[in-house]
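Heads up: the structure comes next, in structure tokens.
A single protein chain has been omitted from the complex, and every remaining protein chain is retained in its original position.
Labels run A, B and C following the written order; every chain starts at residue 1.
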Amino acid sequence: MIRYIGKRLLWMIPVMLGIAILIFSIMYICPGDPASSLLGPSASAVELAAKREEMGLNDPYIVRLGRYLYQTFIKFDLGTSYKFGTSVFAGLMERMQYTLVIALLCMALQVFVGTPLGIAAATHHNGIADRICMFLALLGVSIPAFWLALMLVLIFAVNLGWLPTSGVSNGLASFILPCIANSFAGIASQARHTRSSMLEVIRSDYIVTAKAKGLSEKTVLFRHALPNALIPIITIVGNGMGMMLGGTVIIENVFAIPGVGRYMTDAINSRDYPVVMGGVLILGLIFSLIMLLVDIVYAFVDPRIKAQYEGRKGKK
Amino acid sequence: MKKFLSLVLALVMALSMASFASAEQGKSVVVGLAGDPGNIGPFQGMGLGRIGILFTTYEMLMVKDGDTFRGCLMKELTKVDDLTYDVELYDYIVDQAGNKLTASDIKFCFETAKADGNLPKLSSVDSVEVLSDYVARFHFTALAAGDLESLLMECPIVTQAAYEASADKMATDPITTSPYQVVDYKTGSTITYKRNENYWQKDELTVTTSRHNVDEITFKIIPDPVQMVNALKAKEIDISAAIDGSYISDFMGVEGFDVTQIPDNTTKYLIFNFDSIPNAAERQAIAYAVDVDDIIAFAFDGIGYHAKTVGNNKYPDFVESWNDEEYYEYDDDKAQALFAEAGVTAGKTYRLIYNVADDNTRIATTIQAALGDYGINVTLIPYDNALFGTYKYDDKKSGEWDIMLDEGGSSNLLTNVWKLTLDSRDQTYGKTVGHVADEKLQSLIEAAINDNSPENMDAFHQYLKEQCYEYGLVSKVNNLAHTTVVTRAATCFRGQILPGACEY
Amino acid sequence: MSVTAVGKDHVGVRSKRQGQFGQVMHRLRKNKVAMIGLSIMIVLIVIAILSPWITPYNYAKTSKADRYALPSWQHLFGCDGMGRDILSRIMYGARASLFLGLMSTIVATVVGVLLGSLVGYYGGKVDNIVMRILDIIQAIPGMLLSIAISAALGSGIGNTILALSIGGIPMTVRLLRGSILTVRKQEYIEAAEKINCSKWRVITSHILPNSIAPVIVSVTMGIGNTILQAASLSYIGLGVQPPTPEWGAMLSEGKSMITKYPHLCIFPGLAIMLVVLCLNMLGDGLRDAMDPKLKN
Partner (left out) sequence: MANKDVLLSVKDLTVEYTSEGEVIHAVNHVSFELEKGKTIGLVGETGAGKTSIARAILRILPEPPARVPGGEIEFEGKDLLKVSEADMQKIRGKEISMIFQDPMTALNPIMRVGEQIAEVVKLHEHCSRQESIEKAKKMLEMVGIPGERFYEYPHQFSGGMKQRVVIAMALACSPTLLLADEPTTALDVTIQAQVLDMINDLKRKLNTSMIMITHDLGIVAEVCDTVAVIYAGEIMEYGTREQIFHDPRYPYTIGLFGSLPDLNSDVERLSPIEGLPPNPADLPRGCAFHPRCPYAGEECRKEHIELKDIGGGHLCRCCRLNEIAAGKAKEV
């Protein structure tokens, strides 16, 4: 197992290099001009051209790529944001604190609300609980997040005045509406996946075996069915966590939260190259680590997968 | 679970109580800002979000106060010769850290800003010479009409000592001469300013942009337009210039709220691509075919002004008589006749390129519908800001559009609006943005830029109108909605809120 | 001493005659909920195809008098900010939205399932390399990928579908890989291999039916997002250009009016919800029909 993890960590080096080269090349072929967003709309074409030259944007691809890779991987410097004038790493970490709060809260909601809902639906297959749960789930995945967010604001912030409409200056209260709005789809999808997976597992022979042993419904459900049912859900949760750490642009925009998503989207829109490239690299690293974690959790939950990681000596 | 919930609720309540409590002390105002200023350092460019906080954060040598130019840090301006001016500062300026501002700081600021290259106008400043503690001599390489003022207004001034003391070139914690000091900057969220009790200028000499009628100013960045409305309704913000036109009725004449309407200094106009529409009659026909009233109704909820030239009529060099001239008002007969003359028949297709934004999409759609009445198709090509900015000036892209919906404005002169797209010297390929290489047009605009006398202005305007290389459409109106905490809203000449100058 | 094949149960016999596909279809046809979903989808598709002839108004016809008109008998769903009939725009918009939504979902699923099966089946090096490439692709923000596709390959419907589907592939692969890993080592797979089943057959008839369920769930839920995403592509040279209606764009146009004129958002939102709902009903039915554990 440790060998496997070590191998995966080593693999991260080419992955990071791959991400760096790919993002650099994409930014290179993407039209759009960082100079124009820096100088504002009243700059003329000649002034823009001068600024581009000064920023070194007119150098050939290879020169710029080399400079970028040298700076990133040899000097470990992600550069300074064109727009904010601050270090990309510091900027990203500052934004990450908000994103992390939202991601963790949302994941918690998703797991601790979605999973029980899915279990309830599966154990009452085709019953009322199932129908209600699945209806909510469908609502969850088909209601656009911004719509839900704005409705929540209208009710709880504008009409009732319980919570702030937007911003991050009210402590935890600032995060309640964003998290509810953001996790609704996650809860829904978690519930559906749990249900689907539970249904598969509940029909398995080993569940009948467990029942035939005289175990109580609860024990059968939680000791035998759930752990098996959760295996595919690990991917969902891992992927969801990875995505959420990349920021949730819609929610961050609506609630005026200066999270990673807005930082990155703004950077993409204004072609703030250092932020885009540095951000993608760091987020890619985080994502890869989470995916590695997912694979490790897999191995812990499912001995069959662990056996596959450890080589093919498996069966005796 | 219940326990946890009640705990959370209690926490929430405690937190919200705390925030209300702190808001009670002193007079404070919260301004809703749609754009993120990002770097608030002095020598950054003029990205859209920055303009909103510029005058609260910094002072310049000169500002435009109402319709007149006034010295802010500058006490006297003396002309030495055509390209040389002496600037005399007040001799009692101190910044928020107590540093004295002297002529050497002026030299430092202009040189640093020019070297940073984010304020491209400064390229016409050749050098700044320190004559004495409070007198700096500016040497310019060239000065067109209005350039002197815009140059002196362009560069925010800070002391060299404070700038060098900052770790990040004042990107987050500028120390300036302004009456308000940044005390907290949560990047992307809020910027809070406290009034500087030791502001240097005497009240009777304070320019509008430096007034300080309130103790604390918070700019809150709210990118979503609906949330801006919600925040104002919930009175989390006191004033915003970014309330969508269709929501104005929620605040106008409503108890506790008020709305001030201020014409925007930008104008929407059409640029015709000379490569694909070389015939003046065809361009004129399109201009006649478009009904600006429709555009105002569809894109601006009925509130907007017809443009009378390429640019609006708020500039000092705008010639009054143009207001009464005919300027391609919607005329079906003329449009048909001109289309016939140009040989344009039904089935013709134009490609209209524009910068995507709600109002632009609607203007473009209105134009599309208007030309549709003549059997002419219009293909809309929307681009996001970055792509539009690139394609607009890209010679290679000129084969991909026929009409461009663009907008432009300037902080001082109409000629500066014209310069943006009509001066071929400012393009990298020696033609206007519309690919016109017309020597007469060029000589007329150069004349107007060098000397914006009504004659020169009119000559250029009339020629442009006759050729219809570009066609001014409409200027919008900004809605300043505010709670009655603000009794009179004040804006700078760029249409941005000046929270310190508002009355409470 | 054992009894030779005494007889086959009827399902098994049918499978011989109809093949696996026919068998799945047969079970699907018997599932009422799935059939309702399918019927509504077909109705929507028919509306989309016939929309140029059956919309009550021209979708692009603007009218100053009808700006933001509320739903009424003249305009069942009301009118938008340009005075255009929302019902007509939704009907016509079904063309772009359904086409883009369905096509890109199908492309993403097919590619994802192919890759996922390969990765899950072969494991080892193949797994490592493909998954790491996916790590790299997934690190790039979708918007940037789309802009790059638009810039490098130009506009056009194919590239739009590519841009929309590329984001969905990694998730599908990961899901499938995850669930194949759990069935990969089961005896029936080994048995199938030992009797010299072709790899293709092992994958399609033994591995996939046992591991596809999470993919179906995730794909059918994702289509709503895909339709919404299509709206943002029109600003970067892909997607559908105005005034041709498209549900995602209608929704984002109406977004800023949501508290003032909610009908601008509600109806396109409902249209998207309907599609998501139907596909989910169909997807659930399909999953049940494909589930080998339900055969007997």
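In the analysis below, contacts are C-beta pairs under 8 Å (C-beta built on N, C-alpha and C of every residue); 3 or more make two chains touch, one makes a residue touch a chain.
These numbers come from a predicted model, not from an experiment.
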Among A:Gly6, A:Gly161 or A:Pro303, which one touches the chain that has been omitted from the display? A:Pro303
To test your reading of the contact rule: which positions on subunit A touch the chain that is missing from view? 126, 203-206, 208-217, 223-224, 227-228, 231, 301-304, 307, 314-316
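One rule holds for everything that comes next: only the chains that are shown with their structure count from here on.
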Between the chains shown, work out who touches whom and classify the graph as line, ring, star, complete or other. complete
Quick check for you: compute each chain's CA centroid and the global CA centroid, then name the chain with the smallest gap between them. A
Which two chains have the most contacts between them? A-B
Centroid comparison with subunit C (C-alpha atoms), farthest chain: B
Measuring from the mean C-alpha position of subunit A to the mean C-alpha position of subunit B, what distance in angstrom results? 37
By the touch definition above, subunit C meets two or more other chains at residues 147, 255, 258-259
Two or more other chains in contact with one residue: find those residues in subunit A. 31-32, 146, 150, 154
What part of subunit C is in contact with subunit B in the complex they form? 60-62, 64, 67-68, 81-83, 147, 234-237, 241-243, 253, 255-261
Quick check on the complex: what are the subunit A residues that touch subunit B? 31-33, 36-51, 54, 81, 83-86, 91, 94-95, 146, 150, 153-154, 157-158, 161-173, 176, 253-258, 262-263, 266, 269-271
Along subunit B, where are the residues that touch subunit A in the complex? 8, 11-12, 15-16, 19, 36, 38-39, 41, 44-48, 51, 117-118, 120, 123, 168-169, 171-172, 186-190, 220-224, 226-227, 230-231, 233-234, 236, 384-387, 389-391, 393, 407-411, 416, 419-420, 423, 425-428, 433
